[in-house]
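The complex appears here without one of its protein chains, the remainder shown in place.
For clarity, chains are labelled A and B in written order, and residue numbers in each chain start from 1.
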Amino acid sequence: MSEKKKTNIILFSGDYDKAMAAYIIANGAAAYDHEVTIFHTFWGLNALRKDESIQLKKGLLEKLFGKIMPRGANKMGLSKMNYAGFGPKMIKDVIKKHNAMPLPDLIEMAQDQDVNLVACTMTMDLLGLQKEELLEEIEYAGVAAYLGDAEDGNVNLFI
Amino acid sequence: MSEKKKTNIILFSGDYDKAMAAYIIANGAAAYDHEVTIFHTFWGLNALRKDESIQLKKGLLEKLFGKIMPRGANKMGLSKMNYAGFGPKMIKDVIKKHNAMPLPDLIEMAQDQDVNLVACTMTMDLLGLQKEELLEEIEYAGVAAYLGDAEDGNVNLFI
Partner (left out) sequence: MSEKKKTNIILFSGDYDKAMAAYIIANGAAAYDHEVTIFHTFWGLNALRKDESIQLKKGLLEKLFGKIMPRGANKMGLSKMNYAGFGPKMIKDVIKKHNAMPLPDLIEMAQDQDVNLVACTMTMDLLGLQKEELLEEIEYAGVAAYLGDAEDGNVNLFI
């Protein structure tokens, strides 16, 4: 077993700001040499979607979820003060102004730092998301894999 | 002291999807032989309400909370895309279609697996909820009991 410290984050939320917090913590922990995993479940899966439309065979409900849910990190809304999309624009403006990193860059940085990005297969199935729609180099696993990591984790968070 | 690994979840949220996540993790951890506790506080208490109306003597504010809050797991809304109740219907439809378990079944499974379901007495008092309104075989405790469990916990989550 690895002697590294472990950080395991469940990203349940599909909000831009909450996903930012998850990825900032993950990137920080990776920089401090933790073994880091972000387990994306439910709406958090949207952060892993590619931004282009992928044509796939789907049932009606699954098509509907695919349409309604944001396609990728850049299209996610805020948990507070979303104001029909004006809130996210404000946040992105201040991120730019203060030379902070927008969410898509934080995700790319996490991949560069070998943070394990995991998509929850059970909720992918529920929401009708398929591997073809998600970013490359993602892992696929279920709650058992999460628990295997988390039970030895130093920092476990649900976001 | 038990040598079992421990998972302690605070369920604060009254959202159907978040409660599902809590109970899926709890049931998974119980299957992996963890000692598991879900501590229900604030809106999370609604997951433990019986679905029938129970006549009890209550103050006006407490009656009002009782009316407004969902009576039981099956009546809870979604954290995202609730659409006045259409979202929960969609989720329940995909759960059925994919042979996944709806929330009331997940709660029953947790009880069968001896997951400790705890209701926070302080917030029951605040929201005017009484034992007669909650499921049978629930435990009642406060923040001290939670901390006693969590300080030796392997997986502690706030949902």
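In this text, a contact is a pair of C-beta atoms (placed from the backbone, for glycine too) under 8 Å apart; a residue touches a chain by one contact, two chains touch by 3 or more.
A quick note: this is a predicted structure, and the numbers were derived from the prediction, not measured.
Peer 1: Looking at A:Ala47, A:Ala145 or A:Ile159, which makes contact with the chain not pictured?
Peer 2: Of all options in A:Ala47, A:Ala145 or A:Ile159, contact with the hidden chain holds for A:Ile159.
Peer 1: Check each of B:Asp51, B:Asp93, B:Asp112 or B:Glu151 against the chain that is not shown and name the one that touches it.
Peer 2: Checking each option in B:Asp51, B:Asp93, B:Asp112 or B:Glu151, the one touching the absent chain turns out to be B:Glu151.
Peer 1: May I ask you to list the residues on chain B that touch the chain which is not drawn?
Peer 2: 10, 12-14, 41-43, 59, 61-62, 64-65, 68-69, 122, 125-128, 143-144, 146-147, 150-153, 156-158
Peer 1: Touching residues of chain A against the unshown chain: what are they?
Peer 2: 5, 7, 17-18, 21, 24-25, 28-29, 32, 34, 79-81, 90-91, 93-95, 97-98, 100, 154-159
We adopt the following convention: only the chains that are shown with their structure count from here on.
Peer 1: Express in whole angstrom the distance between the two chain centres, defined as the mean CA positions of chain A and chain B.
Peer 2: It comes to 25 Å between the two C-alpha centres.
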